[in-house]
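Structure first, then comments.
Note that one protein chain of the assembly has been removed; the remaining protein chains are unaltered in position.
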Amino acid sequence: MTSAFMSILKRDLTLAFRQGGGIGTAIGFFLTVVVLLPLGLGPDQNLLSRIAPGALWIALLLSVLLSADKLWQADYDDGSLEVMALSDTPLEVTALAKASVHWLTSGLPLAIAAPLLGFLLNLDTALVLPLMTAMVTGSLALSLLASLGAAITVGLRQGGLLVSLLILPLYVPVMIFGVLSTSGFQTSIDNSGTSLLILAAIVLVALVVSPFASAAALRSYLR
Amino acid sequence: MIDFSADHIGFVVASYAITLAVLGGLLAWEFARARAVHRRLDALERDGLVRRKPGEPAVRETT
Amino acid sequence: MSSIERFANPTRFLKLQAAVQPWVWAITIALFAIGLYLGLVRSPTDYQQGETVRIMYVHVPAAWSALMVYSVMALASIVAIVFRHPLADVAARAAAPIGACFCFLSLATGSLWGKPMWGTWWVWDARLTSMFVLFLLYLGYMAVWQAIDDPRRAARVAAIVAIVGFINVPIVKFSVDWWYSLHQPASVFRMGGPTIHKDLLMPLLVMGLAYTFLFLALHLKSMRTEIGARRIRQAELAQTGAIR
Partner (left out) sequence: MEISGKGLACERGGRLVFTGLGFSATGGRMLVLRGPNGAGKTSLLRLIAGVAEPAAGALSFTGAGEDGEIAPHVHFVAHQDAIKLHLTVEENLAFWAGFLGGGDIGTALDALNLRALRSFQAQRLSAGQKRRLGLARLALAPRPVWLLDEPTVGLDTHSQGLLASLMTAHLEAGNILIASTHIDLPVPSTDVLDFAGVTS
């Protein structure tokens, strides 16, 4: 079982580095959002610093969603998915492996890069570390849910609209607790700690729901 | 009794109106869809492709 | 019994539906008549909100049935996947547009009620926000049916979407409540007030029942239509299937 998991990881990581597709689009899109926001909202420093955590989270969320769109497409088109579904490794393990690859190639790098780019939005330096911890945790759920969305829309022509409609409601809790665990202590009662714990709980729920739901969706496309 | 001269009455009327409009639209749509399907089913039955007597397999083999 | 035959003649359901349908319509109409009479004619105005409290009689039942219908869809989807019963996904698909209308109505009447109360059309209040997310779930569910041609495959994918969405609804409700209470510590006027006055409660319950029966009536009817539509599709396929 683990050898199958590891072989997917090894294969997809080599592919990601060789083609460089995944990481490039994610970071590129992230930069676009971070640069355009001040241009749209104006250079007012304290406005920017107030919205910085939320804006960085939105940028992370959209970039992860964007880069996950084609997660299953390649395997579905070239027939690998069908062979993987037939092997004695359950499709759920394959789904978890693919989600972890997506996390390693775009979720995690962004979660580390985002706080460092925070200065563009005049992010309060005290927030850099809490933001990074929250993002590293939250990005796991983002990748899991994004890979679920990609699995549900793998065979479809215009899957783009559908992915956002399906995944947006799932991202709402991650977004709320992600931002709160970053700047929670700026509200009346300091609850950034509790929010981080709840965020971690949401990640665990996603860890359970996403592989099973993705495998079920993929099977219905193969059938 | 509802007093039509009270302030903000427009909002009350608006919400009941929109409820009537949406539910009415939904009803109309469901009835229209039902009529279209049943008309098509009748046409198919005339061509002998569909049999609606209970117990019969509804789709006749067309070898 | 292969899935083709079992699917082709769900006669038991159609017979039951034909028998029950007129009664359900009758009950629905009666309930609406009583509810509206109680709500608009008999019940007093609210000392604070005045006439606008009457919006509650269309807002709360719509919100409540939107949630109820989504649970029906999720339950039917679970039955469809676990027991592979073909009528289950017909039920889930037939319920979606009805639930979506109730959800839209609860949002529309909610903001119409909010305008006189809070002065703005849309307030990111905890309940309105969760209802908005529920509306997205409805749209997502219906979009899956549009996007996939083969009904059996669409049924399976839509069932998964409904179940995952159903798991998500309480999480969203919890997170939005938490989020809203943090940013708005002083509890703003709660819709419908802490304890609903006795006279206001009766029309609310009757309207709630009326909405439920309306759903039942519409749901049975649209399930019949859905079965008919699938039978048409099979007949047309059987025709084209013959041409190699």
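Each chain carries a letter (A, B and C) given by its place in the written order, and its residues are counted from 1.
Criterion: a residue touches a chain if its C-beta (ideal position, glycine included) is under 8 Å from a C-beta of that chain, and two chains touch if they have at least 3 such contacts.
Every value quoted in this text rests on a predicted model; they were computed, and no experiment measured them.
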Residue among A:T25, A:S80 or A:S164 that touches the chain left out of view: A:S80
Among A:Q19, A:T32, A:Q45 or A:Q158, the residue in touch with the chain that has been omitted: A:Q19
Contact set of chain A toward the excluded chain (per top definition): 3-4, 6-8, 10-11, 14-15, 18-19, 74, 77-80, 82-89, 222-223
Hidden partner chain, residues of chain C it touches: 2-5, 149-152, 233, 237-238, 240-242, 244
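Heads up, the rule we're going with is that only the chains that are shown with their structure count from here on.
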Middle chain, criterion being Cα centroid separation: C
Separation of mean Cα positions, chain C and chain A [Å, integer]: 31
Centre-of-Cα separation between chain B and chain A, whole angstrom: 41
Contacts with two or more other chains, residues of chain C listed in rising order: none
Sequence positions of chain B contacting 2 or more other chains: none
Of all residues in chain B, those that touch chain C in their complex: 1-3, 6-9, 11-12, 14-16, 18-19, 22-23, 25-27, 29-31, 33-34, 37-38, 40-41, 44, 49-50, 54-63
Contact footprint of chain C on chain A as seen in their complex: 148, 152-153, 155-159, 161-162, 165-166, 168-170, 172-173, 176-177, 180, 184, 187-189, 191, 198, 202, 205, 209, 213, 216-217, 220-221, 223
Contact set on chain C toward chain B in their complex: 4-5, 8-9, 11, 15, 40-41, 45, 50-52, 54-55, 58-59, 62, 97-98, 101, 104-105, 108-109, 112-113, 115-116, 214, 218, 221-222, 224-225, 228-229, 231-232, 234-235, 238-239, 241-242
